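In this view, the complex is presented without one of its protein chains, the others remaining in place.
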Amino acid sequence: MTLRPLPLLAAAALVLAAACTPGTGGGGGGDGKSFEFWSFAAINQKTSTDAYRQKHPDVEVKLTEVGTSTETAQALTTALAGGKVPDLVLIQGDNLPKFVQQPQNFVDLRTLGADDIKGDYLDWVMKQSVAKDGEVIGVPTDVGGMAIAYRTDLFAAAQLPTDPAAASALWPTWDAFIETGKRYKQATGKAFIDNAATSVFYQAVNQVSEKYYSEGRELVYDRNPQVRAAFDLGVKAATAGITAGQTSFESAWSAGLAQGAYAAVAAPSWMLNTIRSTAPDTKGKWAIAKIPGGAGNWGGSYLAIPKRAKNPQAAWNYIKEMQSPQGQLDHFGRVGALPSTPSVYQDAKLTSLKDPFFTDAPTGKIYTDSLLGLKPFYIGPDSATIGQEFLNSITNVEQSGGNPATAWDDALRNIKTAIG
Amino acid sequence: MTSAVPRRRRHGRVRWWTYLLLVLAAVVCLFPLYWMFVVATTDTATATRMPPAVVPGGNFFHLLGLVLETVPFVQALLNSLFVATAIGAGQAVLCALAGFAFAKLDFRGRNVLFLVVVLTMTVPTQLSVIPQYLIMSWLGWVDTLQALVVPGLASAFGIFWMRQHITATIDDELVQAATIDGASTGQVFWRIAFPIVRPAAFVLGLFGFVTAWNDFLWPFIVLKTPERYTAQIAIKALQNSYDVDLGLAMSGSFLATAPLVVLFVVVGRRMVAGVLEGAFKG
Partner (left out) sequence: MSAVALTLVPTPRAAPPPPVRRRARGLGERVTPYAYIAPFFVLFAVFGLFPFAFTFYVALFDWNPIGDQVFIGVDNFVRMFGDPRFWNAARNTVSIWFLSTVPQLLIALLLAHVLNHARLRFALFFRMSVLVPYVTSVAATAIVFAQLFDRDYGLLNWLLGLVGVSPVDFVQSTAGSHVLIATMVTWRWFGYTTLLYLASLQSVPRAVFEAAAIDGAGPWQRFRHITVPSLRPVIIFTVVTSTIGGLQIFTEPLLIATGAPLTCGAVRQCQTLTLFLYEQGFGEFEFGYGSAVGVALFVMVVVIAAVNYLLAGRIRADR
């Protein structure tokens, strides 16, 4: 079989022609009515853009689900550093501080009208996206809220109460939660929760009034007793033998969810969708109880417009409409994402929603209630890194045989290395 | 030791444990692909069941549909095909040209320049991804396929390989005869030398193709939008949701591997021969 280079090159050229057709850049390129939108996966932005397109058939929205929230942030960074930027981008709350620190990369939304709508949002959520000199970088989309999702059938097998009010009464504090876990373990021999780092420490530390930075924006993570208390709770859960040792969102964690390897998991509102899609056969076997400590939030994202965007106005129109209180309420009705606009929290649509997958739990009410007790704390540029090192330290104790006695100091050391 | 006469015959016969060893090696090599196929035709629940499944199921087309919904996988395969073909063909031609020049043409600095080519193999380009990315952004090539193709065309090893081959298979007399007859260098190359070393160039192109198809780090950094993804990045993208679906990931993996395996079955003999011929005669 002889192969001539010329036909080979010609074939390559043909493939080139075929490969080059789609992806020819942003939606519509500058006609002002269409825009390019980068989101991360599993956040249901497609439902939102579809609804928008239905109301505005002349607008073309080119939605790209880039990957995880971290990967979307990385892609945004490399795009901002050199290359094509989208017109609209969804940035997760943890990734936002680094971008807010460099506000020159984004359109100051006040120039498009952000001042008019700023007041619609929970103020501690809105505060996160405002830069040093007052530039508004992002508009909040949803918040997570916090609750405990648990398997009623597994609780029953361990002689634990299955009614949500009774279950919530079992664990008014985190210590009581850990004790319940020990009870469950003793009765069934199986793990109570998925892991200690995310389901215990991460939730407990989000209930504080001051986290890693003081209100004066100084680093206080190492001497803040609230942080220390949350960390100790995490270590306690890790060493109590009540966790399955499965890191959140890994494939083993998904498998464990489907197979009942653990009976309870700290679940913000968006995780309910995760449970639904990962464990479809467990429909009707879940219920939702209050989180220990009562209040909490995990998640929340923001929509931002990069400075070099070609269609900023079109992107802004989308934000104004879909993130208005009514827009967010409608989105909740469609996918269950919790609005960040408190004016709709009493709306019947929200309070009356019952989810059959979770034994008709009134998810809207439960999650908005969990937001009520939150005391806003300042999130700084290194908060995500600091939090990650604390998580790593607890995971180390839980899964890699780390020494619980030195876990706190190890974490501090790693944090100092990471943030200098 | 034992007597001479029986041993002479026994040395030719292959022992049973030799075959056992080889079968073991073949199983080790092929089992992961088989298992990939098993999961690609069932689903996550089956894959994570204990004891794990080892028999294929019938879920393939459903998962295939899901894969295509999640990422533009067909586009990704086409992108990979384009990039790998361009690099393979490009390397074959460019390395043959340069190899011919180093092997058969006399010019000032030939030996020194060849030494430089060889020395460039010591530069680990994987480490320079950050500046490479900056260069791409200055050229405006971020998130384009040419950012993958153009840097991939320079292969020092390919030049080395072609030079070795040309030296071994083309007589100087042949080149001289053509030159005396009035042929230009270009004609000597295209009409005489290249046809002779075409098989070797083809093998080089094949290896360039496979390497380019499987490249991960650079496409991962440079490509941004799903329409531009190569097959490798598309597989990674399938891993990306908050609910990892193994069936989905394996289905995509299978789709990205199958073309290469098919190609391999078709031209594998050549690749094996190519490796065996090597550049290391003696």
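We just call them A and B in the order they show up, numbering each chain from 1.
The definition used in the following text is that contacts are C-beta pairs under 8 Å (C-beta built on N, C-alpha and C of every residue); 3 or more make two chains touch, one makes a residue touch a chain.
Everything numeric in this text was worked out from a predicted model, so none of it was measured.
Participant: Considering the complete complex, identify which of A:P86, A:G181, A:G234 or A:G256 is in touch with the unshown chain.
Facilitator: Candidates A:P86, A:G181, A:G234 or A:G256; residue touching the omitted chain: A:G256.
Participant: Have a look at A:S69, A:S199, A:S248 or A:N297 and name the one touching the chain we're not showing.
Facilitator: A:S248
Participant: Quickly run down the residues of chain B that touch the omitted chain.
Facilitator: Here the touching residues of chain B are 1, 4, 7-8, 11-14, 18, 21-22, 25-26, 28-30, 32-33, 35-36, 39, 47-52, 54, 94-95, 97-98, 100-102, 104-107, 110, 113-115, 117-132, 134-135, 150-151, 153-156, 159-160, 163-164, 167-168, 171-173, 175-176, 179-180, 184-186, 189, 210, 213-214, 216-217, 221, 231-233, 235-236, 239, 244, 246, 249-250, 252-254, 256-257, 260-261, 263-264, 268-269, 271-272, 275-282.
Participant: Tell me, which residues in chain A touch the chain that this view leaves out?
Facilitator: Residues of chain A in contact with the hidden chain: 70, 74, 77-78, 80-82, 98-99, 101-102, 105, 197, 246-253, 255-256, 261, 385, 391-393, 395-396, 399-402, 413, 417-418, 420.
In this section, only the chains that are shown with their structure count from here on.
Participant: Quick check on the complex: what are the chain A residues that touch chain B?
Facilitator: Contacts found on chain A: 2-5, 8-9, 11-12, 15-16, 18-19, 22-23, 41-42, 64-68, 71, 75, 78-79, 81-84, 249-252, 254-255, 258-259, 271, 274, 277-278, 281.
Participant: Across the complex, what residues on chain B touch chain A?
Facilitator: My answer: residues 44-45, 48, 72, 75, 78-79, 81-82, 85-86, 89, 92-93, 133-134, 136-138, 140, 142-143, 145, 194, 198-199, 201-202, 205, 221, 224-228, 236-237, 240-246.
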